[in-house]
Structure formats: C-alpha cells, structure tokens
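Removed: one protein chain of the complex. Kept in place: all other protein chains.
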Amino acid sequence: MALTVQDVARLADLARIELSEEELARLAPQLDVILTAVASVADVAGQDVPPTSHPVRLENVYRIDETRPSWPAEAMLAGAPAVEDDHFRVPRILDEEA
Amino acid sequence: MNGLDELLDYDEVMATHDVVIGLEVHVELDTKSKMWCGCSTDFGAAPNSHTCPVCLGLPGSLPVVNRTAVESAIRIGLSLGCQIAEWCRFARKNYFYPDMTKNYQISQYDEPLCFDGEVVIVVDGQPQVIPIERVHMEEDAGKTSHVGGAGRIQGADYSLLDYNRAGVPLMEIVTKPVLGTGTKAPEVAREYMAFLRELMRALGVSQARMERGNMRCDANVSLMPKGSDELGTRTETKNINSLKSVEAALRYEICRQGAVLKRGGRVVQETRMWHEEGYTTAGRSKETAEDYRYFPEPDLVPVAPSREWVAQLRATLPEPPAERRIRLQAEWGFTDLEMRDVNGNEGAIDLIEQTVSAGAAAASARKWWLTELARRANEAGIGLDEVGISPAQVAALQSLVDDGTLTDNLARQVIDGVLAGEGEPADVVAARGLAVVSDEGALAQAVDAAIAANPAIAQKVRDGKVQAAGALIGAVMKAMKGRADAARVRELVLEKLS
Partner (left out) sequence: MNDTIHATAAELAARIASGAQSAEEITRLHLDRIAAVDEQVNAFLAVDAERALAQARAVDVKRASGAPLAPLAGVPVAVKDLFCYQGLPTTAASRMLESWVPPYNSTVVDRLLASDLVILGKTNLDEFAMGSSTETSAFGPTRNPWDLGRIPGGSGGGSAAALAAFEAPLAIGTDTGGSIRQPASVTGTVGVKPTYGGVSRYGVIAMASSLDQPGPCARTVLDAALLHQVMAGHDPADSTSIAAPVPDVVSAARKADVKGLRIGVVRELGGEGYAPGVEARFAAAVELLASLGAEIVEVSCPHFVHAFAAYYLIMPAEVSSNLARYDGMRYGLRVGDDGLASTEQVMRASRAAGFGDEVKRRIIIGSYALSAGYYDAYYGSAQKVRTLIRTDFEAAFRQCDVLVSPATPTTAFRFGERLTDPLAMYKSDLCTIPANLAGNAAASVPIGLADEDGLPVGLQIMAPVLADDRCYLVGAAVEAGLTEQWGGPLLDRVPALKEKAR
C-alpha cells in the first residue's frame, strides 16, 4: 500500500509539523520507499511470538515516596521563550472562538 | 451559546427511555512526592516552584515510579473488588497540549493495574451495583490560566502555565456501563461519587476534595428506548467538579438527549463541557478522532506486584465505610434520623468517633459537632475538621460540663477562647474566669438582691405564680455574668419566696 501525499499531510498534522506543498511532494515518495522496505516485518513472526518492548528484563523499579528539593522557578523558566509572573507564557490555546 | 438546548421534561424521558451511564473518575493521590520525581505535591505553592527537569519534561530527563502511588492504586483496586494484574506496563498516550510537558501522558492502556471489580452502593435505601472496568495509574497535567477573554479559554489573548500539578499521581477509576438505575441515574452518579470520596479518605490515599480538583468526573450517558437492548449514542460530559454538578449535569444531558430523540434527531457522539451555571455545551469538535498512538512506555519497566505484596496491602484495607457507619450507629445508639445528620455532615463521623474515644459520650460528641461547631464551620465556609478545635478538646470541654464546672452557655464561651488560641479548655476557663460559681453565700446574696430590686415580681411568686420566677432567675444570672447554675438559682429563689 502506497503512502500518499494526503497520508503524509495527515501524519504531519498529527505530529504538529507544518509542511509546505513542496516538502510534502518531496518527502512523501521517500517515506513510501522506507515504509515499503520495512513492511515485511508483518510476515515474520507468528501469532504465538510475544512482543518485546524492553530489551533487558527488569521489573518493579520504584522510588520511595520522599520529596526532594525542587529547582528554583527561575532556573526552570530560564530557557522559556516567554515568561510572565513566574509562569510559562504560551499563545492562545483555541484557534478561534469556540 | 449557554443553555439554549431544547430540553424534554425529565419524567417524560423516563417514561420512554432507560438510561445507561458510565463514570470516569480521576483522583489525585495524596503522596508526598509526585509520580515520577521528588517534587512536592503540596497544593497552593508559588507558580512553578514545585518543578524539576523530570516533571518539566526537559530533554534527557527520565521518570521513576513512586512506590507509594502503586500501593495506593492496588489498595483502591482491592477496595473496589478488582483483580490486581500480575504484570502490566505503563503506556504513552500521545497528544499535544501545552499543559503536558512531554506532549504525551504516561498512563496505562490495555494493561491496567486493577480490573473487573464491583461495588454496591445504596441510593434511597435501594442497593445499586456499580461494575468497575478498571483502575489505572497516570499523571496529572499542569494548570492553565487564561489572560484576556474574561479568563476563559475562549477568546483569551494568551495563556499562562504553572506546572506544579504536572506529574502529580492520578488514578483513573472507570466503571463499566451502569444499568438498572431506573429513574435515578443522576442520583446514582452522585452517590457513587460520594462513596468514592469517602473511600479515598478512609484509605488515606487522597483528600478527594472536588473543589480543589483532587477528584474529577467525566460522565457518559446514553438513552435506550424501553424494551430495547441496544445502547444509544453516548455523550461524555467533562469538567464536573462537585457532587451537585454530577447529578445536575447528568439530568441536563438526559433531558437534552431526550429532546433530540423526541424530535426525531440523532444524538451526536461528542464531548460536552459542563458549566456551573447549569448547562452543557459541545466541546471543541475535531474533524478526525484523536489518535493517541499508545505504546508501551520504554522509560519505565513493567509493574509486576507479587501476590505476597498484594496480600500485605489487602491486610491494610480499612473497614468499608458503609459497614463502619452501621457499626458505629449501633455502638453509639443513634436513631436513623440522628445518624443521617452525622452522615450528611462531611467529616462528622470521624470527628465524633475521635471525640468518643477521647472519653465523651456519643450523644454529647454529636451535639457539639453537629450544632455549635457545624454552625461555626458553616459561617466561616470551612470544613468541620478545619474549625480549629480538636476532638480531644471537645471531649475535655464536655467533661467540664459533666462535672458541673461549665454550663452549656459557658462552654460556648470556652470554645471562643480555644478558637482564639487561648489554649486548652481548662486554660480558657481559668484565664477567663468562666467556671460556675458554687459559692452558696455569693449566690444567696445575689438572689436577695434580685428579690429586693423586683418586689412586685417577688410578690407574684409568693402568691403562687411560679412562672414569674423566670424573671428573677434571669436577673441573678445576669448579675453573675452567666457563671451560675440556673437550676440551683431557681431552687434558691423558690426557697426564699415560699
């Protein structure tokens, strides 16, 4: 199954990446080639093979519920593109009045 | 667009349809530290002062699971009759939103820690089964405030983010479809929330304060024509932040959906927002459904609670709140009516129990907490447990009344002193000189003075009009500044005038 320009546009939207028409046209065929090259994975393992999500088998790793000093707010806000009253300032959240 | 929906009369909907509800409740745990990092979970700190590279999702940071949060989740699951998974994983739920520092929420997906439970609650004396689908662990998001647009997200110029709440452990408790609620679906939802709130407190895992967002509810509701067994299209109402709202929001949705169906329309499957003014509105509509792209969280290893651990945690479960209420009512000898007042007053049952164990009689403990102290809490708009007097102090106060040192009236003044920070009840009595005057000579003098000052009234009493003695007693009490035993004063007055 081929990955179309429309598919790539939808995925870029899901991933919050603005792509121009030109970029879509350039990336879509590349992505299609990659996907075609990896599609064979579906035919390798049988139903009975369990998936592996973690390479090394560890379980039950926890920390004790103790507080540790937080960072000073200034340090955490230092890299922020916009700050106001010790808050991270972000653009309005809704696209238009809902 | 506020409350312009057409609504059908509730009883009319009930006549033709059955209601199916589903409740998704999020509970913030009361752990000391956050779910993945050592930052404090304390409420009300300066903005972004409880943050670190982990809860801010800085490049390179990694989560480590808070063991107490897992324990709390297991204890909640056990209390709801759930099975505890032998092995499960965290999963990432991917979506972009500025209150989430990583743009994914670490949650659980197809492998919840607790699943397949059931609880029975009582609504208007009738048992109601609430089947539990799952209890899973996840993290809370940061807090957004909006600038411009009257502080609402709609029309705001921009928004400000405080990530103190980001990463606070959050439990999601999800019911299966709740059937058989008859005409009482909204009340059932409310009772279930009240039940969960009480349970969380009994377990000591959450303060479960809805007004602080410790406990939040998303409510699904759908209508099904009577006699049909096909579920109708459901809506999910979010932003429900009080017990009252749970009931009101469901009632509103039922009436709204009823109106849609009656005029031959179709209910749209959507998310709706509850507004405290008493209506719901359609949430932001997305052309495409959200695709969360869940996958196992690679930064965290699986959770595999041993059966021994689960058994140990089961042994720590408190008595179920409903059973406790029945037991205490019997121990205290309260009537159903008296007990209803206790149950209706948040926190009263615990305070009374503690006051009784500090030595007071149950009836006295109930009297203080449900009258004088409840009144003060109401006036101040605070919880009964926040009034500022401890159960031990109430018990001490009552024992001063019991031994005749104080009258109820004096005791109220002692409460003033305790609340003003003047120390223990006995200290207040001493410092303010509030003890009942038991000096017979002084009392007799005061009675004589009152008789002398009110000869006409005294004559009436002598003539047999005993009711008139009240005025004389009042005069004596006034002269003694309330520090006399009114019964003894009455005796003395009648003696002198007989």
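Order of writing sets the chain letters: A and B. Residues in each chain are counted from 1.
Heads up, the rule we're going with is that a contact is a pair of C-beta atoms (placed from the backbone, for glycine too) under 8 Å apart; a residue touches a chain by one contact, two chains touch by 3 or more.
Computed from a predicted structure; not experimentally measured.
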Residue of B:A248, B:L300 or B:I457 touching the missing chain in the full complex: B:L300
Sole contact to the chain not displayed, among B:H17, B:K34, B:R75 or B:R92: B:R92
Touch residues of chain B, complete complex, unshown partner: 53, 56-65, 92, 94, 96, 98, 101-104, 157-159, 161, 291, 293-295, 298-301
Touching residues (missing chain, whole complex) on chain A: 3, 7-8, 11-12, 14-19, 23, 27, 30-31, 33-35, 37-42, 44-45, 49-56, 58, 61, 63, 71, 75-76, 78-82, 88, 90-95
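To be clear about the criterion, only the chains that are shown with their structure count from here on.
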Chain centre separation in whole Å, for chain B relative to chain A (CA means): 38
Contact set on chain A toward chain B in their complex: 10, 14, 16, 53-54, 58-73, 76-77, 84-94, 97-98
Sites on chain B touched by chain A in the complex: 31-33, 37-40, 46-53, 56, 64-70, 87, 89, 96, 98, 144-148, 153-163, 284, 288, 291, 293, 295-296, 298, 300-305
